[in-house]
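Removed: one protein chain of the complex. Kept in place: all other protein chains.
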Amino acid sequence: MEPQIGHPSADSGTSQIRSPERRDRNVKRSLGRLKPYAPFFALIALSLVIGTMNPRFFEFNNLIRVANSAAIPLVLALGMTFVIVLGSIDLSVEGVLAIGAVLISLLVRNNGNANDLGWFGVVLAILACGAIGCLNGVIHVGLRIPSFMVTLGMWFIGVGVATLLLGGSTVRVLDKEIRSLALDRPLGLFPIAVWVALGALGITWVIERRTRIGRYIYAIGGGEDLAALSGIPVQRVKIIVFTIAGTLYGLGGLLAAAQLGQGNALIGSGRLFSTVTAVVVGGTALTGGEGGVLNTLVGVMIMAVLGNGMVLLGISPDLQQGVQGILIIVAVALSLDRARLKIVK
Amino acid sequence: MNPPNKDISGIPIPRRTFIRRTAALAGATAVMSIAPRRAFAAGTPTVVNSIRSLSNPYHATWNQGGQAFAKSIDADYVTLVTEGDSEKGIADIRAILAKTGGNMVLNVDPNDSPDARPIVEACVKAGAYVTTQWNKPADLHPWDFNPNYVAHIAFDGVTYGEDTGNALIKAIGGSGGIVALGGILSNTPAIERKTGLEKALKANPNVKLLDFQVANWKSTEAFNIVSAWLTRFGDDIKGIWAANDDMAVGTLEALRAEKLAGKVPVTGIDGIKTAIEAVRAGEFAATVSWDPYWQGSMGLSIAYAAKTGKIDPAKEPKEHREFYGTGVLITKENADEFYKTHIESEPKIDFNDYWGRVTGQIRQS
Partner (left out) sequence: MLSVEHVSKAFAGVQALDDVSVEIGINEVVGLVGENGAGKSTLMRILAGVYVPDHGSLKLDGGPIFLKSPRDANLNGIGIVFQEQSLLLNLTVGENIYLGQEAEFTRLGLVNRRRLYAAARRQLAKVEVDIDPRTRTSELSFAARQMVELAKALALEERTERHLVILLDEPTSVLEQRDIDILFARVRALKQRASFVFVSHRLDEILALSDRIYVMKDGRVVGEMQAGTTTVPRLHQMMVGRDRHAEYYRESRQQAPREEIVMQARGLSVKGAYKEVDFVLHKGEVLGIAGVVGSGREELTRTLFGFVPQTGGTLQIDGHDVRLTVPSQASDHGVGYIPRERRTEGLVLSLPIAVNMTLSSLPVNRITGAISLGRERQLAKKWVDKLHIRTPSVEALCLNLSGGNQQKVVLAKWMNARAHILIFDHPTRGLDVGAKEEVYELIRDLSEEGAAIVLTADTLEETIGLCHSILVMRDGQVTARFDAAQGRKPSQVDLIRYMV
């Protein structure tokens, strides 16, 4: 009888003691298969808890509000997701978002100058943000500077340029069509901004699952040297990933400008932390090679539901930051495969 | 046998090139912060403003005031930006003190209260004259550092929190439910303004505070909180009080998304252009302007007057050394006028009227 190599046998180190222990291991393995879904279950659980304590949570209008508050974070986090799966990090979110929002505010009809470029202005601004992302990638890859440093610098450059463009002040967006992104609700459902975010989700999902680039992102995240040896154009992939991220941040800038009706250099302030948190809470590992856009969707929803819920439940502002901190630790603890990690840094 | 690290691109980067390129990148970023105008002239003192950043309208206007003052006395003008980094703020000030040999006057909005002490001490040591605004430790007093530490200017958060609270209560007709958004919990202005609101509420028992949340001075946070409030309280919310204009703007947009802009009055504090326009449009009930143009110019003027001997700080009463300035409550009544004089044109300030806006000595706590 030919010995079988196929079935997953134990790695070196774990022994094959029979019967009751094996049954234990099978149970553990089934639980292990559920682990990647932990954030999703957490989201459901959180929603149920909040909804039980304040049923207004499930009101149609409130669900729309929650979705609305998740739209911009989702778009930003989608951009960040690919970067993190790659194994890098992108600190330039706030700067690129600012450039996007400010450029749009200055190019469409506004109260600061005579421009009225409408959607053409929007396209220009988003392309500019994509170009900044591309620049991030090129500097990272060409000069071999860690992504942490490059994007950190680009963050400050972005905010600085946005400040220069506006002289430090704010400019109001008067273009009704742009504003309608946030204010109009087609069919009485979600504001257009939410549909835009869902559209971005759809596109990034296709990229992740069905394109070669998506596959390569995971390969590089899983082992860059090996990926290179397999003939994957690592440099090109990295640049593309950063460009996608920049473009999505620019899109986020559009939605922010529409939402607040203005552009200013600090419009993105505080978003870096919440974006990375959403990605990590959703189950995408900071080490790379794991996770994906659906994970990020769950992560963003958790943060949005939590933010909404804490106000609905009247939780004291003093406690809210603490709650967010606990959330992060619990989420990461649940999703990490700690049994595999011998060393924890 | 020992293969070299073969990098993916195959191009080895010589270390020196790497360092040079990184330094260039870093240098370009650093240049952003200090923007000297001309070479330093000996003789006329340099006038220096130190503020958090130029990226917000408040400080941008502050800076404009400073520029105007410098121009009026034909002096060199320097803006220092802390970017929220105390160490950087202090270091930059030390650097400029050294560069000018102490021949300068400084108007500073310290990043955080404890920063005021090392800043004042450095100025005293170098012989420069300094005015501080907003933040300082309670036990640091200008009269202990005659004549160099000329004055400290702040604005009474309690008064204006109460004023805007009253304006909101008036706008909702004297009774009903309101919600309030506070700034960063540990900030003095946040605490003071909240106290003011509470005073206003106490005097109006028919008005109920449904909830108080913290939006950390940010418009996006305010947006999300207000959205959730609308779920929780719905029509019960008759008005929304915000501790600053940025949060009030976020509030307004959240209302606009629910088609409630103009129907639910909002108040803010800071007097930024957007806020004043909102007051004119009937969407804000009130805001308060500190007149940062005045802050940026008069802070310099007072210190300059002390340096040139026009005033002797030691002889001025305590009320002129640590005082509350005047904020202007902007409501529908005066919004149009204020807009014309302060927004559409550069305000006309009499740089020699040092004490015209003193409303009282700062409370010793």
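To keep things simple, chains are lettered A and B as they appear, and every chain counts its residues starting from 1.
By definition in this document, a residue touches a chain if its C-beta (ideal position, glycine included) is under 8 Å from a C-beta of that chain, and two chains touch if they have at least 3 such contacts.
Owing to the predicted nature of the structure, the values given are computational and were not obtained by experimental measurement.
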Residue among A:73, A:133 or A:221 touching the omitted chain: A:221
Checked against the full complex, the residue among A:53, A:189, A:229 or A:333 that touches the missing chain is A:229
Positions on chain A where the hidden chain makes contact: 2-13, 15-18, 21, 206, 210-212, 215, 218-219, 221-223, 226-227, 229-232, 289-290
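Assume only the chains that are shown with their structure count from here on.
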Report the inter-chain centroid distance for chain A and chain B in whole angstrom, where each centroid is the mean of the CA atoms. 33
What residues of chain B sit close enough to touch chain A in their complex? 7-9, 13, 18, 21-22, 25-26, 28-29, 32, 53-57, 59-61, 63, 182, 185, 211-214, 216, 218-221, 223-225, 227-232, 249-250, 253, 256-257, 272-274, 277
Residues of chain A touching chain B in the complex: 54, 56-57, 59, 61-62, 65, 68-69, 72, 139, 141, 143-145, 149, 153, 156-157, 159-160, 162-163, 167-170, 172, 182-183, 191, 224, 228, 234-235, 256, 259-262, 264-267, 269-271, 304, 307-309, 311-312, 314, 317-318, 320
